[in-house]
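Pasting a structure here, questions to come.
Here we show just some of the chains, and they stay where they sit in the whole.
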Amino acid sequence: MSETAKLTYGGAINAALARCLEQMPETLLFGEDVALPGGVFGVTRGLRKAFGERVFDTPISETAMLGAAVGAAMTGRRPIVEIMWADFMLVAFDQIVNQAANVRYVSEGRLAAPLTIRTQQGNAPGACAQHSQNLEALLLHVPGIRVAMPVDAQDAYDLTLSAVTCDDPVVVIENRTLYAGAKSEVRIGGPVEPIGGHRLRRAGDDVTIVTWGAITGSVEAAVDLVAEDGISADVIEAVWLNPFDTEAVLASVRRTGRLLVVHEANLTGGFGAEVVARVCESGVPLSAPPRRVGALDTRIPAAVQLAQAVLPQTGDIVDALRAVTGK
Amino acid sequence: MRVSGEQLADLLAMWRIRVLEETILSLRLDGRIVGSVHLENGQEAIPVGACRMLRPQDALYSTYRGHGWALARGVPATGIMAELLYRRTGVNGGRGGSAHFSAPEYGFYGENSIVGAGAPIAVGAALAAKFDGSGRVAVTVFGDGAMNQGGVTEAMNMAAAMDLPVVFICENNKYSELTPINDMVRNPDLSARAHALGIPAVRVDGNDPAQVATAVGLAVTTAEHGRGPTFIEATTRRIVGHYIGDAQSYRPAGELAEDEKHEPIVRLKKQLTLQGVTAETLDGVEQRARTEIAAATERALAAPLSDPSTAREHLYV
């Protein structure tokens, strides 16, 4: 019984969390400042009031928080934990990589860890190096963890639901620059989608662009700009990075013969390399070398004008599109 | 003097662990078990005393030094042995091995090979209990050295702040691997840290199963009554190396011999003898443990190795 509501990206996550808490009594929602204050970005506002003690604030103890999620998940709960910034995962990375990821496999399926980690990442103007990183590649090298990255309000709603419903650990990586954007119509209350899949944001013939995260907006802008020069592109937004929809990418590249991968994370060792490697290994013929656009391999400076020089801009994507298509 | 049934039961349970560990040692030395193995000879009184106070609904989290904890919790010896021998009948089909196995169907939620990492996870099992009506108490075991791993303090504080039903058991065997704990702390009273977090804390002689049982029993009741966590520091000594192959050259001369005099089996046997139990009875207890473990080992060795073609299974649902 699906209806629609006008929601921001943050509002859509709030609605999805409310639905999870409502329909799945085994869910718990916790993190720093998420309950009484409603989250530093207001995403969890009202949930404590509506759902009582299942929504609670924790000490500034990411290791305890994530460990508690693993233990509660092992014993039948379905915890949803907020790590305020992806950068802060690193104080407790053991609980994700050495603990959550191992539960099902090492126990030969006797235990499971159906937990969801909500976090957000990336640069926002003026943010310091310790609050700006794009860390999805670290998680994507870890077998046993699923990763989703919604960019629009509908996906924010849908992916959150799918993540919480998933019986494995899922990290949902949000983006704080999106929370309070414009409202859009969001279908709510519909069936929960299985994890996986992609979104085709633009359709075209000259090049396949694979992208994910907030930079999808810049990719769309770049594609719209080069349309004037007669370049058309398939834009595949990987809303799920694990599982990653390799087949969709290959099918598109088979048609376009060209590949550009764009991510906000720095280039070296980013997940863009994996996408390029899979396409090249597949033997799909390419009419030009594949390309990647990502941040420079530096730290992220706080100064806005310096950060702009480090992070990929729409103009960089335009240049790469021109170079890869030769137009 | 009266001999309680519990004393004889404790002796049997400790012998089972001792013989299990001895058997594992010999299988490891003759190459049928491979890799790093941590034995708990000398520390048997802690799992035995603690586990006798746990109920089916309770969740136990141990360290890599966990064979005896699993056995005391009721995991069949054959399932443990088969696990270390990588058999299909191992509790995890050999995927966990000596240092990382679990058997949740017996309330044994697993070993952990990252020092201190089990403590926050146990807090999670206690958190679940707050909502699921199970009455579960979560028990987490770690060593003296693990007290210096930040996550343990985080876990204790979170359990205290939320009044969660957790029992923190610190097996203080004086060493972290090859280094004495007293060189790594200023204040050797580790339980003071729990006190400072507002957690009732007690230090017990961890070579006496009765003392351990008393403390754990009280801790379980405290947790059940919604009064939150308890911290138990159980002092003990391992009378083997940290891992099989550890030459223990870091031990001062004579220390091991001294420790062997006070190890829990020797000690309980001496006590029972003073209480009038005959040598025959005592030998009978040991013999029973030997027979059981030998049979379990035989069954484990007879089982087929787990099948390499299954190696891809169970990563995700």
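Letters are used for the chains, namely A and B, taken in the order the chains are written, and counting of residues starts over at 1 for each.
As a convention for this text, a contact is a pair of C-beta atoms (placed from the backbone, for glycine too) under 8 Å apart; a residue touches a chain by one contact, two chains touch by 3 or more.
Every value quoted in this text rests on a predicted model; they were computed, and no experiment measured them.
Asks: Whole-complex formula, using the labels shown?
Replies: Chain counts for the entire complex are A x2, B x2.
Operating definition for what follows: only the chains that are shown with their structure count from here on.
Asks: Mind checking the centre-to-centre distance between chain A and chain B? Centres are C-alpha means, answer in whole Å.
Replies: Using C-alpha averages as centres, the distance is 40 Å.
Asks: Tell me, which parts of chain B touch chain A in their complex?
Replies: Residues of chain B touching chain A: 59, 61, 91-93, 95-96, 100-105, 109-110, 112, 114, 117, 119-132, 134, 136, 138, 150-151, 154-155, 157-158, 161-162, 313-317.
Asks: Please output the residues of chain A touching chain B within their complex, sorted ascending.
Replies: For chain A paired with chain B, touching residues are 26, 28, 53-54, 56, 58-59, 61, 63-77, 79, 92, 94-95, 98-99, 102, 104-112, 143-144, 146, 166-168.
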